[in-house]
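Showing just some of the chains, left in place.
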Amino acid sequence: MRYLLEEMTWPEVREALESVKLAIIPLGAHEQHGPHLKESCDAVLAEEFAKRLAERLYPWALVTPRVSFGISLHHIHFPGTITLRPETLTQLLRDVVWSLHQHGLENFLIINSHTGNQSTLDVTCTSLTHEFGVNMYYAKTTAGAKDAIRKYVRSDLYGHSCEREVSEALYLAPHLVRQDHLEAGQIRPGHWRLLRPDQPVRGFYYYDEMTANGCIGDAPSASVEAGRAIVEEALDHLELSMRILLGLPDDSERRKPEGV
Amino acid sequence: MRYLLEEMTWPEVREALESVKLAIIPLGAHEQHGPHLKESCDAVLAEEFAKRLAERLYPWALVTPRVSFGISLHHIHFPGTITLRPETLTQLLRDVVWSLHQHGLENFLIINSHTGNQSTLDVTCTSLTHEFGVNMYYAKTTAGAKDAIRKYVRSDLYGHSCEREVSEALYLAPHLVRQDHLEAGQIRPGHWRLLRPDQPVRGFYYYDEMTANGCIGDAPSASVEAGRAIVEEALDHLELSMRILLGLPDDSERRKPEGV
């Protein structure tokens, strides 16, 4: 496939760079995902999602090798979790961007599947814009699929190994799912409720303070249908945004958002 | 005042530490705020807000000297703006926390008035929890005042030198406001719309790409009444959260949130 750097030789990359304007960097995490998802879940989903986006943006985008590790200190009490320090992730992305900038690229989109990476990405994008003068973008894979999520996700508390994530996995990479171990989150009482994103105070807590089995939400209600709806809606939005940001030729079926 | 570190001698601090459980660190920014707010606006508002919160939490909280600089690279094209790099802010807060931890404190709440600092604070809190084993919290000053903001803030696009911020200033520190220069934001068209918090893609843009005068929203519609409503609602929520998080004795007028 002529848009995956891992699958190309250097003469093929040279040819692709004649049209490519955007490098897409898939970023995941290696962390526990309860009893029903493999620990590589985030890395695999980010990569699969990035491939589909790049396919839509062909021949203007390339996918780099995925970054398989992220910021997962809050999961470290569960066996197998590996975490980077934020500064390590920033420097790793900095070197990837520097390298591709040497080959002439000016636009970078980090496709991130793990919420715990978002703050570090915000910091990183500011720093790299400043250091290199390139255009840095990042997106949480399916955060833009508001309609489908409203339709298919019923849990109040969701976002990790929940019906949304399992549905995405069933659609994008079903080998990640242990269908015979699907469990709803075993939520624990605790102060973490006071530190959730919709609360006035934020702060660090370990995931095992919140859930005994490492999940939240209701994984058994996941479906491939929900996964397809969520992923494709998210891809629609991302594709459109990137076409406008990169000044790519219009795509007949899509409309420009108002006010841009 | 016996809860402001800047106003105390060391014997007074020694005495206060017999009851104090929480250090409140006010964090602002030094950056342009349009033609109608002084550049110290964020730092002053954070400090004033922190003082009121500490008063409510007396004798369990102390306010440290404010940190007057934040992450403001996006404002650097406007004269006078000063920005820290994210790692500088992290290290500065790290040293403040280290020092107070030497004096026996275990709980830290950063009261932040500048949205541009939030990601760095998230990263910082993870790092410092990890390094010192302390409890790190942070809060955007009035983000919790959802009802009052819904009532008083009419602009679609607000959050900087807008009616919300000017109202807060009119209530907390009216000397910050140039009443005779109140202007609505002079919004410019551009790609920044595609990178706002509610959009699928995030990324860095300079504030002057978005607004010609450095403001967004509608500052002329600000009022001290709105400021009082916003600030006091936010303080109510924060006080309650911190009382629970710190295990402080109950406050008769307040109820515990459900499920905690």
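By written order: A and B. Residues from 1 in each chain.
The rule is simple: a residue touches a chain if its C-beta (ideal position, glycine included) is under 8 Å from a C-beta of that chain, and two chains touch if they have at least 3 such contacts.
Model, not experiment: these values are computed from the prediction.
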item	value
Given 2 visible subunits, total identical subunits the whole complex contains	6
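Keep in mind that, in the parts below, only the chains that are shown with their structure count from here on.
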item	value
Superposition rotation for chain A onto chain B, Cα-based, multiple of 5°	180
Rounded Å distance, chain A centre to chain B centre (Cα mean)	29
Parts of chain B lying in touch with chain A, wherever the complex brings them together	71, 73-74, 85-87, 109, 118-123, 125-127, 129-130, 135-139, 143-144, 189, 191, 193-195, 199-204, 234, 237-238, 241-242, 244-245, 257, 259-260
